[in-house]
Structure formats: structure tokens, C-alpha cells
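Reviewing the structure listed below.
Apart from one protein chain that is not included, each protein chain of the complex appears where it belongs.
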Amino acid sequence: MSEPLIEVKNLKKYFPIRGGVLQRTIGYVKAVDGVSFTINKGETLSLVGESGCGKSTVGRTIIRLYDKTDGDVLFKGIPIHSLKKSELRKLRPKMQMVFQDPFSSLNPRLRIGDAVGEALLDHGLVSKNELRDRVIEALEMCGLASYHIDRYPHEFSGGQRQRIGIARALILDPEFIVLDEPVSSLDVSIQAQIINLLMDLQQQKGLTYLFISHDLSVVEHISTRVAVMYLGNIVEMASRDELFDHPLHPYTQALLSAVPIPDPDLKRERIILEGDIPSPANPPKGCKFHTRCPFAKDICKEQVPEFRDVGGGHYVACHLV
Amino acid sequence: MARNIVEFRNLKTYFYTEEGVVKAVNDVSFSIREGETVCVVGESGCGKSVTALSLMRLIQSPPGKIVGGEIIFDGRDILKLSDAEMRRIRGNEIGMIFQEPMTSLNPVLTIGDQLMEPLMLHKHMTKKEAWNKAIELIKQVGIPRAEQIMTSYPHELSGGMRQRIMIAMAISCDPKLLIADEPTTALDVTIQAQILDLLRRLKEEKKMALMLITHDLGIVAEMADYVVVMYAGKVIEEAPVRELFKNPKHPYTRGLLKAKPVIGRRQERLYTIPGQVPNPIDLGDFCYFSDRCEYTMDVCRKKMPPFVADENGHKVACWLYEGEWKK
Amino acid sequence: MERPTPTLDYRRKNKKRGGTSLWQDAFRRFIKNKYAILGLVILTFMILFAFIGPYFSPHQDVPDVTKANQPPSKEHWLGTDNLGRDVLLRLMLAGRISLTVGIAATLILLLIGVSLGAISGYYGGWVDVIIMRIADIIYAMPGLPILIVMGAIMSDLKIPPAHRIYYVMFILGIISWVGVARLVRSQILSLKEQEFMLATEVLGLRDSKKIIKHLFPNVLPTVIVAGTLGVASSIISESALSFLGLGVVPPTPSWGYMLSAANNMIDFAKRPWLWIPPGVAIMLTVLAINFVGDALRDAFDPRQKI
Partner (left out) sequence: MTQFIIRRLLQSIPTLIGASIIIFLIFALAPGDYVTRQFENPKMTPERMEQLRALYGLDKPLPERYLRWAGNMLRGEMGDSLMFKKPVISVINDFIWNSFLLGVAIMFFEWLIASIIGIYSAVRQYSVFDTIATLIIFMLYSLPSFFLGLVLLKFFAVDLRWFPVGGMITTGSNYTGWAYIMDVAKHMVLPVATLTLISVGGLSRYFRANMLEVIKQDYIRTARAKGLKERTVIFKHALRNALLPLITLFTLEIPSLFAGAMITERIYNWPGIGKVVLQAIYVRDYPLFLGYTMLITVLTILANILADVLYGIADPRVRLK
């Protein structure tokens, strides 16, 4: 087993809800409600779940775009959330992020060369005359051409912009990259290009990824390990093969069976979940999934299931397993 | 064989933009039979939505305009109808649901108000009758507490519920055809499963044809009887669903099937189609896929391939099959 | 990768190597706008008229009572005033004042409005609360009466006529920055939500870079539009104040002050050449600026075409 690069310990992120005459905090949206996991060097851990499950908030809190509410995040043993602003800034290049929306993730008024190169310059990692070469190198590594350096974001398609976003992160020579739904707004044919690019780069550079996605088929392709989130908690976590071949949590099973498969002859037993995802401001008591779980028992309504190892690094939080 | 409910014949819908003419739908022909589910599949900008909106005559003009062709619906050419006649078809004989359930319902009108509108208009129901029918519809699309929903506003409902309401509204007048334009793209996968299930059930119950527009081949495999593949404003391949998945012919279709990761089918690398969809402005007269195709020949860059059917009725527009046509 | 990805240009028409910035795009849209061009032509004319025009006038701006109150003639195209001065020349000279005050007042209001709005939006917290409270206070007070009272106080303070113009600029700037501040603040708040601003944090950019390279250029279009339209309303406010005799006063006339000739019943009824030309001049200038401002808004934001 290789060494952990990221350790997340009981991380919580609550967003206050304000109300009343004086706009006091009257409640919290528990976007992330106590998650723990580690990411080992060189692997891809995927966080998968539906909208509102808190997967993006986890990603943003890990690299301290948001301040945590509770818990700890260690990057190579350094507690990220205890760093001073200047120390954090120095560490920034090591932890990067690729964003979901290729249209809003690039400043429309900045040339590509500046967008990709500015951080390198700002951190003093390169001299001004070397900069251009480094930018071109990064662009080419991401499948773009050197003459793109003088262009503006609106002159590129979604897939190309996503490549620019990747180049911008890559040029800083990071060890860890949070990929926040990097392909979900792209068409299938472009999606495949970007996934391959990400996997190639990981191999060449020994990168460690946290891959956030709602698309299970992409997750299955790209991950080493997978964690399934529901309403702010991880309900199941295991190696990719284990999770997809032997899903234990009813939610994971339902998710997997809900994905349409491009084979008209395949007839599957489908678990169709009833109802909607409850609001994270007012989650159900006990197991948060019990309101939609086809197998829910009385205990599920009262007791929060423990997140435990059921063997071989397969973790699950369910009373019925 | 059931008769055609819709037949697109050489439909051309262009958009006149500042940069030039976008031939969003460029000589498209296909048909949908009664009670059949036809999936129109393709990537963004391929013209699949514009085809559907042309059928409803809801293309915004300017910049859009239907410049040629015919759309025969139930024996009449839609494009020749008066506005009043067209309105009697919309929402009555053809229902339509859209991609964004969050913005497709009017935020300041109650669900009940919006549901009752087409019933009172097309079926000449009284308010009371329409109210009862609307409640029945809400139950039919699987939403509990129908009375309460009637007086709710759209923002009080979740995305999945709103899409159910949209469906209820679209089927309220028992249309012969339901158009669903990416109905589940904005929804979570467990909700998507609910909606697809609902659409399938309603289609059977109401015996209506379904024109389902999607980019997801998984949904196509699950829902379609017949598939139409579009690329850059053209239909490049069409076939019955089993035939298409078993024996995809066009390199683009094949590429799409290979490029999408599939659950339970692990592979080392994904197949990729290189490059990207061409800029739709001022395209020439050649195969639009030629610059991304791994089998490109000289002829592909010079002439537009004709759309030809083989003996199984599997149609494809590709020069690779030139040899087969001569037989 | 199996094969190198062919790098297709998204816009094939764009053959040149250097990219086209949004500024260039906006410029292209701007010069295509007929109203914008008309506005620019009128505006250029007014500026030349006011600043160069007087050098071509055969008259001197000195009283000559022998020629008082003459109607328009070949010699005096717009007639003469009650002191026998050429109205056309006065109109040009007044234009200098009106245009200068309009522009300077706008610069002051932009300076205050943009900096307060930016600070408020960027830092948030209690700074934001305080600035927005002050904005609320100023917004709640009736603008024109306060403006007029300040004009009156200027008279009480016995400010020399030559200096009044600076005070007028300043007063106009101070009472009209609220709109711009709110606009800039809301723009910055929405920019902060954009992923590229999150990216600047992830990249660890310095605050100064975030502001100068990322926020500022994206707020600038809004500021330019607000500034242009601000000049128009400053000109109108100044003319109202001067019309009441509480703004810029003789010997330096402004268009508004010239219009106050209409306060005299005889001049008003019998000598329209004294007060109609400055009114038309104000209207033309403001119209031209509004055309340009509106075209700029369209050019910067083609989606919001109105």
C-alpha cells in the first residue's frame, strides 16, 4: 500500500441559514457532514453522488476554497486549515483544481497565455523570458497548439477550454488535482478525449486525483477507488472493482442500476428509487437514506449506521449489510 | 405496418447570424410511425432540437427560419398551415417537453392554472372539468397529494416533479405524438430512471408516438424502437434500434458507441474521435465528418455522400458503403 | 494518444494568429451601430463647436450695449443678448463649461462610486455594511432639492464665480455616486461566484493580481457605460442648477445659465434666440451621449440587446 497524500478526517462543512428579525443563523445546510477518507499517492479517488450530496463541497473544502466547519485535512501531513494565508499561498501550486464549467472557469478578458502562465510568474517559479516556453510546453502537453497562446477564451470550444483549464493547473507541477466534474458539460466524443488526456497526464507525472462526478460510467473508467456520497456522508467506499462488482449499499445498487446501458438487448432488474433527495438543510433522522430505501427497517429510521470496514478496504454505512 | 404520423421531407432550417448562415437543419428527412418511439441522437449543435422545434413551428424568427422542405403530420403539411390551425395542433395533437424543468414552467402561475390551460383551450372543458382532469393527470404522472400540487407554484417542486408536471401538461390532450427534448439531461440519474419509466408507461397507455431527443446512447438503447443519428445538421444514419447497436455503419456512430465508457465493460483506454464538431457557418458540400474520420478518402472531402438504405432498411450517408449501393 | 488531435480553429474565419479580444469584438459591434455613429458625429461636432469654434468667430465676448437684443441676422447668426454680446459665440463658450462640468463631475462620481462599490463587493463584511448604509442614506434623500440647497449655500459662502464651476462638479459627483457603487458592487459579487475567480484562489495569486487582472477588466465595461450615461445626466443636472442661478454663474456662462434668460418674461416671449439655442444644444449633446452609451451597452453585452 502506498503512502497517503491526502488524509481527510471527519470533515464537516455547514453553510449557515439566516433568518429572523436580526438575520441570526437559524440553521445549517449540512453540505458535508463528517466524511473521512485518504487518497494515496498516484491514485484516483472518485466521489460520486447526485446533486446536493456535497461532493463538490468536499473538493472545495479539501483545498481550502471553503473554510472547514470541523475535522481536519492533511496534505502530506500538513494540516491545510491551520495554515496562515501566506503559508497557504506557498502551498497552492501543489494542490490544483480543474473546474466544471469550461465557460466560466476562464477569465474572458485574459489571453490564454496569461491565464496559463500568470500563476507561475506570480509565485516566482519562472523568469519572464522562460515563461513563454513553459506555457507553450504546457499547452502542447494538453493537446493545444503553441499559437493558441495569444488567443482569448471565447475563440475556443468547450473541450479546448477544458484543456486550457488543465494546462493552467498542470503548469504549476502539482502533486494533487481536484477534478470537479471536468467532463460533465462536454459531448461524448470530446469527453473521451479529455478523460484520456487526464489519464495520460496522471501516468506521466504521477499525479494524484480526486475525481468528482455524477456519471458512474466515467467514474468506473477512471478511478482506483470510489466513494459514494449521499446527503453529506459517504455511504460506501471501496476499490473500483469491488464497488462496481459487489455494491453493498442499497443506494449504490440503485445508482448503478439506474444508469442506462447502450445495449438494447440487455434486460436488467432495475431498482427505481421512490421520491426525491431530501433537503440537506433538514435531512432525515437515522440513516439519511431510509426515506428512499426499498429495504428500510425500523432501526434505519432511528440509528445512524456506522461507516465500517466490511473487509478488504470495503467500507459501507448500512445496518443491513 | 403502422402508418407514418410524421414525415420530415428535406427539412431545412437556417439561422441567419452576424457571422453567417448556420444551416442548423440541413436537408433532413425521416419519419415516425404511429405508436413508435424514435430517438434522435447526436451531440450538441447537431440540429436535433431544431428539428423538433421546426415540427412545432416554434423556431424563433429572426434569426431562425424554415427555408425549405415539408413536414407531413397526420396527412397535412405543417409548414403550410395557418397560425390558427397550427395552434390547434400544438399541445393538442403534439405535446412537447423540454430539457430544463426548472425554467420551463411559468414561475408566477400555479401548477393547476398551467395544467388546466390546454384542457380548457383544446378540449373546451369547463373550469371544473379541467380541474378534475388536471388532478387525474397529476396522479397519472405519479405525484401524490394532487390537490395540494394544483395550488403550488413551480419553485415549490423539485426538478423531477416539475418534469412530471411538464409531462402531464404535454399529454393532457391525448396527443398523437409526444416530443421529449432531452427530458432527463438536467436530472439526477435516479430521477432520470423514474422519468424514463414514466414516459415508457404513458406511451403504452396512450398509444402515442414518442420523438425522444437525446445525446445519451444508453437512453436510446433503453427507449427507442428506431434511431436517427444526426451530425452537423444532417441525418447520417438511421435504423431500427437493434440493428443500429449491433451493426453501426457510419464511422461517427461507431465512434460514439466506442467513446462512451459503459458500466461493467472496463477498458484500458477510451476510443476517441479526434477534433471537434465543425463550425456550422458556411459549410461546403462534402461529408462534414471527413476531417475527423479515420477512413476518410478523397471523395469524402469533395462530395456529399448520398443517404442510401441497405436491404434491411438500414440507412447511412457514407462513401465507405458505395460498393454496396451498386448491387 | 493514438493520433495527435488536429487543432481546428473554432472560428475558421479568424485566420490571423493573434486572438480577438472581447474589446475588439465590442468595438466591431459598436461601429456597426447606426445610432452610435450618429451619436459620435454629433458629439464630435459639439466638442469642436465648443472648443475650436470660438477661434473662428468674428466677434469678441465683450458687452456692446449699442447692439443689445438684436434678433438673428447675417452678422449675428443667433442674435445678441441684452449686453450686445454675440449669442452664437456665447453658446460655444458655454459649451466648454457645460461639457467640462459634465465630464469632470462624472469622473468624480466614478472615482467615488467605483472605489466604494469595489471595496464593498470585494471585501464584504462590515465594510460592505457601512458603505451600503451610507449609500442607502444618500439614496433616501431627495436629490434635486439637496443639489439646489448646496448651490444656494455656495452663494452664501461667497465663492468667487470663477471657482463655482469646481464646486458644482464636486457637488454633482458627491450626490450621484450611489447608483454606480451599487452597480459595481453587484457586478463584483457575481464575478466572485464565477469559477475563474475561484481559480485565482486555487492558483494562489496575490490579491493585487486578482483585482487588477481579473476583476477590474470585467467590471470596466459596466463602468464605461455608466460613465457615459453619467455624463449625460451630469450635464442635465448642471444645467438645471445653473438655470436657477445656483450653479455656474457669470461671467462664465453655461448652457443652463443661458437658458435662465427665459426667466425674464420679455426675453422669454419676445427673444427666443436667447434661450432656445442653448436648450437645443443641451438636448443634442445629451441625445448623442445617450446614443453612444446605449450602443456601448449593446456592444459590450450582445445578449442583452435592448
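First chain written, first letter: the chains are A, B and C, and each begins at residue 1.
Methods note: contacts are C-beta pairs under 8 Å (C-beta built on N, C-alpha and C of every residue); 3 or more make two chains touch, one makes a residue touch a chain.
Predicted, not measured: the structure shown is a model, and the values here were computed from it.
Remark: the omitted chain is touched by one listed residue; of C:Lys32, C:Arg133, C:His163 or C:Arg206 this is C:Arg133. Check C:Ala50, C:Leu93, C:Val114 or C:Met150 against the missing chain and you find that the one touching it is C:Met150. For the options A:Ser2, A:Gln23 or A:Gln204, the residue in contact with the chain missing from this view is A:Gln23.
Note on the undisplayed chain: of the listed residues B:Gly75, B:Pro107, B:Gly284 or B:Gly323, the one touching it is B:Pro107.
The omitted chain makes contact with just one of the residues B:Lys48, B:His122, B:Lys234 or B:Arg292: B:His122.
The set of chain C residues touching the chain not shown comprises 35, 133-134, 136-142, 144-146, 148-150, 152-153, 155-158, 232, 236, 239-240, 243-244, 256, 259, 262, 268-269, 272, 275-276, 279, 282-283, 286-287, 290-291, 294, 304-306. Residues of chain B that touch the chain left out of the display are 56, 58, 62, 83, 87-92, 95-96, 98, 100, 103-109, 117-118, 121-122, 153, 155, 166, 169-170.
Here, only the chains that are shown with their structure count from here on.
Of all chains, C has its CA centroid at the greatest distance from the CA centroid of chain A.
With centres defined as mean CA coordinates, chain C is found 51 Å away from chain B. Put simply, the C-alpha centre of chain A and that of chain B have 32 angstrom between them. Averaged C-alpha coordinates put the centre of chain A at 48 Å from the centre of chain C.
Residues of chain A found to touch two or more other chains are 157, 160, 193, 196. With touch defined as above, residues shared between interfaces to two or more other chains in chain B number as follows: 272, 274, 276.
Across the interface of their complex, chain B is touched by residues 50-51, 157, 159-160, 187-193, 195-196, 199, 214, 216-218, 220-221, 244, 254-266, 270, 272-273, 276-277 of chain A. On chain C, the positions that touch chain A within their shared complex are 1, 4-5, 7, 9-11, 14, 17-23, 25, 194-196, 198-199, 201-206, 209, 213-214, 217-218. The touching residues of chain B, when paired with chain A in their complex, are 43-44, 158, 160-161, 188-194, 196-197, 215-222, 224, 241-242, 245, 255-257, 259-264, 266-267, 269-274, 276-277.
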